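Take a look at the structure below.
Omission of a single protein chain aside, the complex is shown with its protein chains in their original locations.
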Amino acid sequence: MKNKRIVIYVAFGVILLLSPSFLNAYWVDVLNNVGLYTILALSLNIILGHAGLFHMGHAAFYALGAYTTAIINTTYHIPILWLLPVSGLVAGLAALVVARPIIHLRGDYLLIVTIGLVEIIRIALVNNVFGITGGSNGIFGISRPVLLGWKINKPWEFFYLIWGFAAVTIFLFDRLEKSRFGRALNYLREDDVAAEGSGINTAHYKLIAFVIGAFWAGMVGNIFAAKMTIIAPESFNFWESVVLFMIVLLGGRGSIPGVILGSFLVLGLPEIFRQFATARMLIFGAFMVVMMIFRTEGILPPLPRKYPIAKVLGREGSV
Amino acid sequence: MELFIQQLTNGLAVGGIYALIALGYTMVYGVLKLINFAHGDLFTIGAYLGLTLLTTLGLTNYLGPFGVVIVLALMVMGLVAIVGAALERVAYRPLRTSHRLSAVVSALGASIFFQNAVMLIYGARYKVYPHDILPRTAIHVFGLDIPLIRLLILLTSIVMMIGLYLFIQRTKIGTAIRAAAIDQGAAKLMGINVDRVIMIVFLIGPALGGAAGLMVGLYYGQINFTMGWLYGLKAFTAAILGGIGNIPGAMVGGLLLGVIEAMGAAYISIAWKDAIAFCVLILILIVRPTGLLGERVAEKI
Partner (left out) sequence: MSTLLSLKNLTKRFGGLVAVDHVSFDVETGSIVGLIGPNGAGKTTVFNLITGNYRPDEGEVVFEDRSIKNLPTHQIVSLGISRTFQTIRLFQKLSAIENVLAGCHCRMKAGSLAGMFRPPAQRREERQALETALQELQFVGLHDDAEQLAENLSYGNQRLLEIARALATQPRFIILDEPAGGMNNQETAALIETIRKIRDRGITVLLIEHDMSLVMEACEHLVVIENGAKIAEGTPQAIQNDPKVIEAYLGTDEE
């Protein structure tokens, strides 16, 4: 069973890695978007999937990262990839400031507040706040990233940048969810009174979950800005947050393979349904309802963590 | 002062519409703890059904303006109620025992489905309501001209809210709804048919939402297939503001949100109208985490 999974993952990885060689530019660009949403959804998964916080405003942090990059790059001409951590920091700091007073809100109250956040940010961007966001036209003329002297320009070049970043994210987040930190998030999701009663500072962990999620979303914003070279508020509206929310829940809360699959389905299916033209979103909506009825925990729910129990018990037995 | 009163009445009229939609959110939430994200689209369906009935039935040939609106409202409410009950049966009932978030995704899927169904049937462009249904006269109050339709909207929504309140408080079914909202298990043990209660909630909520859709069509004169998102979001905000699950809370929250928006638009900035509303919401929730009228229950440990 476990081996079968690994075989599937490896095969999937290899096909994905080679895909720019047999796909045209349009489909490579679709995969690029899937990649960006995969990273975004993985970062939301920490907050929504692991910590169980109803956060439907993730596009707000994504927007902050993209605008940070766009503003600094177009004003001071600092190379894009240098701004990657800067964008993450700005979004992470914003999360720290914003989340602190609202983190104690329960379920649906938190949901509407996070929706409010994304709307406030979008409106601020549209209204050209501080005169630096370019209003509803946004910002254009963002430069392309240069990685080790190679200018990233074409879709296939972005493909490897985006999916390389996704691979690093998957690697780090997989470790994170199997650590003390990841467990703490699951404890407070299951029962925050019991978690606190077991000695876990639940408010702190909720906050850090937000900060890490926002930090990553900010970095994705950076790559998005470089890929588009022009950004506008409408790329970061409430609907984007809803899409991310759906990816995590459809794929499987707290499951990295689930979230990746979710991104492919939510972004890819409407592309595949293109033959149905205007009815594609209708079919997609029905698909989501049916999917949730038959796979209520998502398509690929997380597997339980494994611990080397036999090994430890064996050693103790011998002592 | 004139601006203030104009904005106040306008805010109350829009707030009344928000409140009617918010009632659907809050009632469903009360019994199922589910945010029915498709509710805003039921409101849209109400607006479009109203338009269709208005242009095809030719009611204006037989009835006066108020007769037309009353007959139309009843038909729209009945039809949207059926859609609502069907939605519950298909998309929510199979998920009743699963995790709350699963039902949220189902609701989002249903919302996408409805929105696109409306678009496929009616097209993506704005649709215009006939503007001669209700007399476009103004009423003189304290030396001010206030549009008649605005007062009618406000009056209608208040009548409906009072009606609903009495229904919930005074009737046997209303008592059953309240009981199911407090504890479904106990309600079942007391012989209440919870399935039926949920169905009734999914008839009443969408009916009110559909009525609100018709009112928006009549008030603003034009409708669009995506408008359910914005109104739904506003109404959900209103329900949370009042304390979700709490019926008077939805009414207060809706009216308050309408007035806040109108005042914010008039006195601060129209471009920031929606942001102001959300800021007020966030501030209120920081001070009162369960909304204005929401119960502050200490969790039993």
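Should a chain be cited, it is by its letter among A and B, assigned in written order, with residues numbered from 1 in that chain.
One rule holds for everything that comes next: a residue touches a chain if its C-beta (ideal position, glycine included) is under 8 Å from a C-beta of that chain, and two chains touch if they have at least 3 such contacts.
Keep in mind that what you see is a predicted model, and the values were worked out from it rather than measured.
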| query | From the list A:A11, A:A194 or A:I272, which touches the chain that is not on show? | reply | A:A194
| request: Kindly state which of the options A:W82, A:Y160 or A:F181 is in contact with the chain not pictured. | output: A:F181
| said: By the contact criterion defined above, which parts of subunit A meet the unshown chain? Give residue numbers in ascending order. | reply: 172-173, 175-176, 178-184, 186-187, 190-191, 193-202, 208, 212, 304-305, 307-309, 312-313, 316
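Convention: only the chains that are shown with their structure count from here on.
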| Contact footprint of subunit B on subunit A as seen in their complex | 54, 101-102, 104-109, 111-113, 115-117, 119-120, 123-124, 126-127, 193, 238-239, 242, 245-246, 249-250, 253, 278-279, 281-282, 284-289, 291-293, 296-298
| query | Residues of subunit B touching subunit A in their complex? | reply | 29, 35, 90-91, 94-95, 98-106, 108-117, 119-120, 229, 233, 236-237, 240, 244, 269, 271-272, 274-275, 278-279, 281-282, 285-286, 289-291, 299, 301
